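What you see is the complex with one protein chain gone and the rest in place.
Per-chain residue numbering starts at 1, and chain names A and B are given in the order in which the chains are listed.
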Amino acid sequence: MSSWLLLAVEEGGEVARSVGDGGWWADTAGIMLVTPLIAFLAILAFGKRLKNQGGEIAVAALAINLVWATVLFVANMTGGVLDQTTFEIARIGSSLVFELGWVVDGLSIMMYFLVNLVGLLIFVYALGYMRGDVRVPWFFAAFSLFAGAMLILVGAPNLVQLIIGWEGVGLASYFLIGFYWDDLENVRAGNKAFMTNKVADVGLILGAVILGVTLGSFDFSTLSEAAAADSDALGAVAVAAGLLLFLGAMGKSAQFPFHIWLPDAMAGPTPVSALMHAATMVTAGIYLMARVFPLFEYLADGIRPWLVAIGALTLLAIGLLALVANDIKKVLAYSTVSQLGYMMTAVAAGGYTAGLFHLFTHAFFKALLFLGAGSVIHAVHSNDMSDMGGLRKHMPTTYWTFVAGSLALAGILPLAGFWSKDEILATLQFEGYTTFMWIAIAGAFVTAFYMARCVALTFHGRFKGHGAPHESPRVMTWPMIGLAIPSILFGLFNIPGVDWPGIGNFTEWLAVREVAMGDHHAEAIDFALAGIGLAAAIAGIVIGWLIYSKDRPRQEERDRFEIPVLYPLLRRKYYVDDVALGLVGATTGPVARFVDWTNTYVIDGIVNAVGGVTKLLGNLVYNGLDQLGVDGVFNGLSAAADSAGSALRKLQSGRVQQYASGFVAGALILVVLFVFVI
Amino acid sequence: MTVTDWVAEPVNWVFALVGLAVLLAGYRVVTTKNVVRAALFLVAALGGSAALFLLLSAEFVAWVLVLVYIGAVIVLFLFGIMITRAPTGFDEGLDTDNKLWPALLSLALFVTLAWASIDAFGANEILSTGDPTSTELIGESLLGRFVIPFEVVSFVLLAALIGGITIARRDPTPLEGEERLTV
Partner (left out) sequence: MIVNQFLVLAAALFAMGVYGLLVRRNFVLILLSIELMLNAVNINLIAFESMLSTPEAVGQVFAIFVITVAAAEVGIGLAIVLMIFRNRRSANVDELSLMRW
């Protein structure tokens, strides 16, 4: 644990407030990382026997965690908490040290609070959603595993632990996407997610290794200090390392063209989609970018426009795909990717607080939207919006919370999304990325449009499905209400220029970190920009509503009408999937065939040759040396002994006369000897 | 002494005659195919040796030989032959097949002994018959100088007597199922 620097809120330069070390709560915060893993093992061991099939254990673990998270969050709000606890695990040479532990600073406290609160609400929801489903203990076990891995990731003091958590959430994601593995499509979706992530993880691992070797340490604090000190050694590898790490972030946070796995990941149960693929796991990439932010801030400046461009591309292009999706979860999935594009754009442009604030608010309303979708799916037993409609009357709680989430997502004042999106636009403008700013505004329009479409198709008009849908049980609706409140209110935590007494604001909370860094934060609301953003959103809602609230019999027809040119392109999702598949097939096919040829002819040939020679030598030794030589000697010896024995045994014939003749002969010889010779 | 001198003494003619008879009898003992005839040829051989003893003035021993050997031992032999139900006719399978080696051996033995004797004693003469050795002398010797061997031999006889009886005693309790041999 090193000494702690105070930080300053930047455009102002005054010391915000004194920072404490969180006391006992921070020292024992590691318990948050461990309880979900213990829950994982406990559920596997005896979850089956419990009334809720292990769900209680999962909920309990996160509830325990939430205590710590809340205490630390409040402490950070009121006074700032900065602490780090590590345990040395291994050491290479004398300098490269591998440590595991947990960090307690503004960023990680925010993430702890987010993961545990949203996670707890979704776990409670899942108790109701998964009731009566198959393999429920395994579901909660894998879900708890995910929670633990995510906390390990966000609490990581160094890149190694981050990678451990990263891979852990990837594993849990694979398990949970392919949860209904009875259907091969779901298995394929899980494989797709895992492999896409794995390709991107190459970048992550290479980037981490480069940084670790260059700096002699994997710690984030070392990286921040080296970057702040404008280290030359770091400068040489900064671009490469930065690009590689960004590659890793692209995979996990589904930036174009690595976005292809997220829509397919909707094959998993809806709570999984809500927690992992909306609120937390996919934000790990943004989190990584935030952790290594100084690298980009000080040293890798030149590549930032490219990163912003990728974020913007993702934002708009994938947002458009949501317009033609019929599956309600797919709409939300594309929306998630689009919002991740927003976050990535912001962080890449230098808007540390902007991007993370959007992450924070997005988690709440996107999770809410997914829970609402799950509620609808549960009632209608179908994901397709063609089977829905008019559910407003049957499911009021779901309807109103869903509307709240949609408005937040669209960015309507004064809900949370408005404030976070506005912050992003302000950052883009400030950093000079004006084009991308307009793209972001267009994206806001598209977002509002597709959400209006979604709400209209799902909840308004005539019910086109089968059966009698009814509201979901309390165990599912209360978490939705629980998420709706933050979606509405949490935006107020970061009104530019507003500093709530006693607790400060989001920027200050987030700014509690070890090394100061430059981060633009608006001092006051730019009403013009905010107005444009709001206008775009309202326009989107209005137009979307007008088009889709009318009941038309066949939805595909309508879509084709309304989106004339782009429709085929959008239906095929820009052919990205096909390109990716083709690329993979084209490259891996010949490579695999070549490797196979090498293996069969070259390697096997060598092996066979060696084997043949060995066999020959062996035969030689065996037949020549052993059989003839050694065995010959021994066989000869034993044969000699045998024949000698056979001959000599005739002396003992048992016949007395033979003994007598021997007697006489012996005596005779003796007589001759003694009398004549001697 | 030369051969002519030897031949001149009449004792030697008697010796030659008796000796020849003995040799012949001895030869027939070991070669005849008839068991009973073998025993009887032995009688002849023993009788001949008794005669030789007489020639050597050993009267007592000669008559002891006749009495004990011919009188008792041979009779015993004849009894043994009868009891073992040896075929009293000519038995072709009486000798082993391989006679060469024993023949050679006995020949070698004879040559060795003869050679040793001739080598050692040359042409030593023996006193002529003269007076026969008195029985009294033998008796005194037996109970004088050789009293211990005398006693020991009597023990041997006793042991042989008892042993013979014990060995040949009929088994009082025969094994189950086995009938008593009426021998």
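Keep this in mind: a residue touches a chain if its C-beta (ideal position, glycine included) is under 8 Å from a C-beta of that chain, and two chains touch if they have at least 3 such contacts.
No experiment lies behind these values; they were computed from the predicted model shown.
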{"item": "Residue of A:191, A:326 or A:661 in touch with the missing chain, whole complex considered", "value": "A:661"}
{"item": "Absent-chain interface as seen on chain A, which is shown", "value": "649, 652-657, 660-661, 664"}
{"item": "Residues belonging to chain B that touch the chain removed from view", "value": "1, 6, 9, 11-12, 15, 19, 22-23, 26-27, 29-30, 35, 38-39, 42, 45-46, 49, 52-53, 55-58, 60-61, 64-65, 68-69, 72-73, 76-77, 79-81, 83-86, 93-96, 99, 101-103, 105-107, 109-110, 113-114, 117-118, 121-128, 133, 137-138, 140-142, 144-146, 149-150, 153, 156-157, 159-161, 163-165, 167-168, 181, 183"}
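Heads up, the rule we're going with is that only the chains that are shown with their structure count from here on.
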{"item": "Whole-Å gap between the CA centroids of chain A and chain B", "value": "121"}
{"item": "Chain A-facing residues of chain B, complex", "value": "96, 101-102, 105, 108-109, 112, 115-116, 119"}
{"item": "Contact set on chain A toward chain B in their complex", "value": "657, 661, 664-665, 668, 671-672, 675-676"}
